[in-house]
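Up next, subunit A:
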Amino acid sequence: MNVPWLTVVLAVPLGASLLLQVVPRSATGAIKALTVGATLLTAVIVAVLVAAMSGTHLSPGPLGFHYEEQHSWIPAIGASYHLGLDGISAWILALNAAVFLLGAVLISRRGTDRLKLFCGLLLLTETMTAGVLLSLDLLLFYLFWEGMLIPLYFILANYGNENRGRATVKFMIYTVAGSLLMLVSIIALQYASGRGSFDITALLGGQMSRTPVVIPWVNISTFSPEQWAFLGFAAAFAIKIPMVPFHTWLPDLYVSAPVPVLVFFAGLVSKLGAYGFIRFGLTLFPDAVNTFKWLFAALAVLSIIYGALMALSETDLKRIVAYSSISHLGFIALGIFTLTTNGVNGAVIQIVNHGIIITALFIIVGVVEQRTGTRDIRELAGLEKRMPWLYAFFLVATLAGLGMPGMNSFVGEFSIMLGAFQLYPVYAVLAGVGVVLACWYMLRLHQGLMHDPPQPRTEGVRDISVRQGLVLLPLTALMVLLGVFPRPIGDVARPSVQQSVAVANGSLVATAVTIPAVTSQAGAP
Partner candidate 1 sequence: MTVIIWVTGALAALSALGVVFSRQPLYSALSLVMTIGALSVIFLVLNAQFLFVVQLIVYAGAVMVLFVFIIALLSPGAEDRVRVDSRFVIGAVVALGITVAMVVAARNGITFNNSNVFRAQQIGQASDPYHAFSFDQSDLGLVNTAGNVQTVGGQLFTTFLLPFEITSLLLLVAAVGAVYLTRRTRSGDPPERRERALGRKPEPTLEEDRIEVEVG
Partner candidate 2 sequence: MNTTTVAVCGSLLMLFPLAGALVNALAGPRLPRNAVNLVGTVSIFAAFVVACVMLTLVVGAPASAKAATVSLWQWINLGHGGLSVGVDLTLDPLSAVMIMVITGVGFLIHVYSVGYMAEDRGIARFFSYMNFFIFSMLVLVLAADLVILIIGWALVALSSYLLIGFWYERPSAVIAARKAFITQVIGDVALVIAAFLIVLKVGTLSIPGIFASAGSFPSSGLLVTGICSLLAIGAFAKSAQFPLHTWLPDAMEGPTPVSALIHAATMVTAGVYLIARFHPLFDRAPVAQGMVACVGIGTAVMAGIIALSQVDIKRVIAYSTMSQIGLMIFAVGIGAYSAAMYHLAAHAVFKALLFMAAGNVIHALHDEQDIRLMGGLAARMRRTEVCFLSGTFALAGIPFFAGFFSKEGLLGFGLTNGPGAVPWILYIVGLVINVLTGLYAFRLWATVFRGEAQTARVYAAHEAPPMMLGPVTILAVLSAGLGIVLGIWALFLHANVLGGVFTSFLAPVFTTATSGPIAVDLGTWPAVLAGTIGTLASLAGAGFAARMWLQRRPDPSAVLERLPRALPQLSYNKFYFDEIYDALLVRPTIALARTTRKVIEPRAMDGWVRAIADACSELGGWARDYQTGLIRDYASYMILAAGIFVVATIVLVSR
Partner candidate 3 sequence: MNATNDFPFLLGLAAFLFSIGALGVLIRRNPIVVFMCIELMLNAVNIVFVSYGRYLNSEEGQVFAFMVIVVAAAEVVVGLALITQVFRLGRELDVDDLDEMSK
C-alpha cells in the first residue's frame, strides 16, 4: 500500500488539534491524553520512517529524497505540495517529534491555564515545524515557516512571565522581517530561474545572474542578484538561529517563556534556521555561499565567543542558558559555512545534540526556579546536597553542554571544528577559545547552583519528581549514548550532506555521477 507517510506525519498533530476542539474544556485528562497520544503517535511514525529510510526508494537527481510526495497546488505559479525526507531532515524530524512529545508530557494537567488552548497550539506548531522540515517546495516551505509563527505567537503571548508580551512581539517582528526578505528572494529566485517552479529540485545549483547589480544614477555596482537573494535567505535564517548581532530577541524570549514551551522552542525551532541554511542556502546559491562563507563563518565565530562571554557574566539562570544556546548555535552555523562534509555533517549532528542538551538544561533550570523561586545564580548555592538526583542529571547536561569529549556534543563540535579548520584554521582556533569559555561558563552555572555551602533559601527544597526524572533520564541517557555511539546520526545524514556540499561547491555534475556509489554504501550497514 502506498501510504503518503509524510502527509500522515503532518496530519496527525493537525487532526488532533482539530479533534481537541470537540473535547470539553473541563476534561483536562482527555485533553492531555489526546495531546500526548498524538505526539507519541507522530514520534512512533517518524521513528519508523527514519529507521526504514535506507531501505526505501530514493528519488533520482542531485539531491535524493525518500518518501517523496508531490501534488499540484498553485499550478499558475508553479507551486506544488512537495514533501520529502532525506538524511539531513530525518534526524531533525525525529528531534521534532521528540521535543513535542516531551513538551506534551511536561505540561501540567492541573497547573496549566487554558490547557486546551495550549495543547491545540502545541500540536499546530508541531505540524508547522514538521512541514518546514519536509517541504521541498519553496513556497510551501515559506508557508510553514511563517505559519509556524502563528501558533507560536499565541503560545508565547499567553504563557510565561509578565514580560512575555514585549519579548514575543520583538521575536515576531524580528522573525517576520527576516522571513519577508526571504520571501522576496524566493520570488526572485523563481522568476530568475525561468522554470516557473518553486521546487527545490528545479531551482538547484544557482540559476540567478551573477553579474553585479548596478544602482542607477550613482553607478555603484553591488552584489549580484544571486548574492542578494542569498542574503535574503540568510537574513531569515540568521535571525532564526540566531547569529550575533541578530540575537537579541532570544534571551528575552527564553527568559519569559515557560519550560514546556522552551522544550520545543529552544529544542527545535531555533534549529530550523540552521536547517534552512543547509537545505536551501547551500544548494540554491552555490556562488553566493562561497562568496560569503567567510562572513557568515566569522559571524558564527562571533556568536560563539559573544554568547560565551554573555553567559559568563549573566546572573539569571535562564539567560545563561539562553546565551549558551547562542554560543552553541554559533558552532552549528560555523559548521554549515565551512562547506565541507565534516562541518556540515557536524552541524547536523550538533543540531540534534543541542536539541537534547538545551531541552534538558531548560527543564533543569525550570525545576530549580520552581523549587527555589528564584533564577538569580547569586541567590543559589549548594543544591547538590538538597537535590542529588537533579545534580546527577545536571552534571551530565553540563558536561554535554561544554562539549566534553565522550559526550554527544563533542562529536559534533569536533567535526565542525575540523571542517572549520579545513576552511580557515583561525576560525577553528577561535572556536577553540569558545570551547574553553564554554567550559568556564557551564561550570560557573553548574557549580554556582550545586556547590558551595547551601543558602538559606534552598532550605527544605525537594528533589525532582519522578515524572521530571523520567523526562530527564532519556535525555541524559541520549547525551551519553550519542557520545559513545554517534554513528547513527552521521550515517543517516552522510549521503545527503555529501550531495548538498557537492552542490554548494559547484560540482553538481560530479555529484550526480557519484551518488549511486555513496547511497549504496549507506544502504549497506
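On the choice of candidates, all candidates are chains of the complex that A comes from, given by their letters.
What we mean here is this: a contact is a pair of C-beta atoms (placed from the backbone, for glycine too) under 8 Å apart; a residue touches a chain by one contact, two chains touch by 3 or more; residues count from 1.
On a predicted model such as this, the values are computed, not experimentally measured, just so you know.
Touch between subunit A and the candidates 1, 2 or 3 in this complex is found for 2 only. Looking at the complex, you find that subunit A touches candidate 2 at residues 170, 173-174, 244-245, 247-248, 306, 309-310, 312-314, 340-342, 345, 382, 384-385, 388, 392, 399, 402, 404-406, 410-411, 414-415, 417-418, 421-422, 425, 428-429, 432-433, 435-437, 439-440, 443-444, 447, 450-454, 484-487, 490-491, 494-495, 497-498, 518, 521.
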